[in-house]
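Removed: one protein chain of the complex. Kept in place: all other protein chains.
Up next is chain A:
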Amino acid sequence: MDHEQRKAHALAMGGEKKLAQRKAAGILNARERMALLFDNGQFHEAGLFATSERPEHREKTPADAKVVGFGQIGGRNGAAVSNDLTVMGASSSTVNGRKIAYAKDIATRNGMPLVFLGESSGGRIPDNMGARGMGASAWDAHQYVRTRETPWASAVLGPCFGSSAWYTCLADFAVMRKGGTLAVASPKVTSKAIGQDISEEELGGWQMHQQYSGLIDQVVDTDEEAIEAIRTFLSYMPSNANEAPPTVGARAPATAPAKLNELVPVDRARVYNMARVIEAVVDGGSFFEMKRKFAPNLLTGLARIDGRSVGIIANNPMQKGGAVDYDACDKAISFIVLCDSFHIPIVMLVDQPGFLVGLQGERRGMPGKIMSNIQALQMASVPKISVVLRKTYGAAFVNMGGGRNSDEFALWDRAEVSFMDPGIAVGIALGVDHEKEPERYEALKAQLNADSSPYEIAGMFSAQAVIQPHETRDYIASSLAIHTRAISGGKGKRLLSVWPYR
């Protein structure tokens, strides 16, 4: 073959028939995905002529099943690895392992984000079988090291076993197309190993991940939406850890801040949807929610306030009363790690009745998880702004940025802060039964309520401000304008950048 023939062969991927089947199913191929990711469909390819090392596979392994390229994403440099399922199931081989390592190295050296477009069947059997195969596959002592010099994003766009699963779990943002699967091993291998029939959906489908595993940040319907989600995620991020996040033009919030008064019921026993509150605080249309259905009692997501990237962590009373449980701690930790790694200020909107107590949490080791959450928050050196809307009780006061666990800690004028709900305190700590001594119970409860006033904590300067609901957005924006970390060029210390999560 001459050069042009070789090039055409490589660009033809797994052949017309397989490509046509994908097209008929509405699924993009590896190169179409790359073209959609990069501005104007343009990318600088590395390894077009790579093939399997095994002579018998060379002809049938165009680009050895993983397309690697560099280009512009939203006007800034980025790198990507796109798995080509039409070539030997995009299985991991010696040569395409080198291609991934190269993409990681070049993205890191040159300070640009790295994107994985995942769809792979796992290790390639001939390359990985036997003692020599395993020996060769574990030759890189830094293969799975993440120090987060640049943001990584991953899309699950089909079956993701092996490397596509591992890199999704290492990424800072993971999106899954419905119909994709992410698991340790395929249903066929799993069912055989444990003698139980398990469907692909049960094992690693979108519903499982969004509700139970928490490995996936967003679920979408199409390849196009998945790639758009990655481009949007990266728009909040600096290109690398030596930059502050980009700032864009400010936009008015979708809901007028004056509405905050009515969005949050005064009665602390009543619930409401915190997502509506966020819309009255952040720039219109900027809330990019992550892990919406996983631990929905705590909302996390990127957003902008006055054009600045921020990370929102907010209790959601609509679910579990907004109480922080084991999964919510995990969700908070992974999000704090993301924000701290890339200099994104954290804004906490607080309304929580205390940690969710009970057997389920204790069996999983809730106290340990609470400590990991607090440790992550205290180690995070990005600006932290915490605003209590209605109440904050118990040790979760610290987890949600109470006192000096934020750069600025403020409370709404009607907020309550205490060690526990006054109703519980009268009964448990003071031992007064409402049934037996109703008048004494009510008098003590009224006293404890008065002691829980925001002006008490502001009076000892453990809170920096007491504000009215409609002032929330302006107060946070004004705080962010002060807490800029200008002394270090808008950057934090990134102590959490090596914290493994997911």
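Here is the rule we go by: a residue touches a chain if its C-beta (ideal position, glycine included) is under 8 Å from a C-beta of that chain, and two chains touch if they have at least 3 such contacts; residues count from 1.
Criterion: contacts and distances are computed from a predicted model.
Peer 1: With one chain of the assembly withheld, which option in "Carbon-monoxide dehydrogenase small subunit", "Methionine synthase", "Anti-sigma factor antagonist" or "Acetyl-CoA carboxylase biotin carboxyl carrier protein subunit" matches that chain's UniProt protein name?
Peer 2: "Acetyl-CoA carboxylase biotin carboxyl carrier protein subunit"
Peer 1: Just one of A:His44, A:Arg270 or A:His434 touches the chain that is missing; which is it?
Peer 2: A:Arg270
Peer 1: With respect to the chain omitted from the figure, which of A:Ala185, A:Met318, A:Met371 or A:Ala465 is a touching residue?
Peer 2: A:Met318
Peer 1: Which one, A:Ile106, A:Ala395, A:Ile424 or A:Leu495, makes contact with the chain that was left out?
Peer 2: A:Ile424
Peer 1: Just one of A:Gly97, A:Pro246 or A:Gly354 touches the chain that is missing; which is it?
Peer 2: That would be A:Gly354, which touches the missing chain.
Peer 1: Mind pulling the chain A residues that touch the left-out chain?
Peer 2: So the residues of chain A touching the unseen chain are 268-271, 317-321, 323, 353-354, 356, 358-360, 421, 423-424.
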